[in-house]
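A protein chain is absent from this complex, but the other protein chains hold their places.
Letters A and B mark the chains as written, and numbering starts fresh at 1 in each.
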Amino acid sequence: MRGRVQGVDVIARDWIGLMVEVVESPNEYEIGLKGEVVDETQNTLRIMTEKGLKIVVKKKRTFRVWYGDKIMRIKGDLISYRPEERIKKGLVMLKRAKGVRI
Amino acid sequence: MIKRDKKRESRIAKERVVYLIKRAEEWKNKDYELARRYVELAKKIAMRYRVRVPRGLKTIYCKKCLYPYKSDRFRVRVRKGRVIVTCLNCGFERRIPVR
Partner (left out) sequence: MYDFLRFVPENLMDLGFKSYIFMLEKPGICGGVVVKAENPDDLRKKLRKVRKNIIVGVTGNEAVCREAVMRRKVDLILDSDNRQLDYATIKLAAEKDVAIELSLAKFIRNKGLSRMQLFERLCDEVRVIKKFDVPFVVTTAAENVYEMRTRRQVENFFSFFGCEIVKARQHATRLVRKYYDTRFIMDGFEIEAELEADVKKKG
């Protein structure tokens, strides 16, 4: 039986400063991009990779995120809101999903 | 309609505001534009969730153009019982009374 899961509220938190890796993408050259998120807009993440600053669209991609003591896999569609709006939207989204307790 | 958890929202908002401004302070010598962006985001979050920017962090950036104060980019003078901080990016003067 599942109970409370810590760190689920990444979708409501700051992504700036987190380590992120692109796992799935329709653009195969994007897969494997890894680095720290520097900036964020409604539709894109700016990732500082080893090869420089890359701009990755959020929608239709899957990201692997290092947050706290967990590694998570999140679809970009879930976070494609403005960063300041995501606190509200993310929490509501988590509340609406069944079987989740934050 | 699902009820919003406003307490939780404002708690997260507070943490984010503090985090972003501190990060702007760290980054202002590496990338000035980005540092401004962080302050802008922090301000947006603070306004949307009606969270106060902590007093200590308020004086880190210019209120008008949102650039963090960085050496050579601002001037501090004490005049007539106030501290006057001038931002040299936009020329905005902030007057802080000395108590």
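Note that a contact is a pair of C-beta atoms (placed from the backbone, for glycine too) under 8 Å apart; a residue touches a chain by one contact, two chains touch by 3 or more.
Predicted model only: the values in this text are computed from it and were never measured.
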For the chain not depicted, the shown chains it touches: A
Full-complex contact with the absent chain, from A:Lys34, A:Lys54 or A:Lys75: A:Lys75
Residues in chain A touching the chain absent from view: 1-3, 5, 8, 11, 62, 64, 66, 68-75, 77-78, 93-94, 97-100
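Rule of thumb we're sticking to: only the chains that are shown with their structure count from here on.
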Separation of mean Cα positions, chain B and chain A [Å, integer]: 26
Touching residues (chain side chain A, partner chain B) in the complex: 9, 12-14, 16-17, 38-39, 83-85, 87-88, 91-92, 95-96
Residues of chain B touching chain A in the complex: 2, 4-5, 8-9, 12-13, 15-16, 19-20, 23, 34, 37-38, 41, 44-45, 48-49
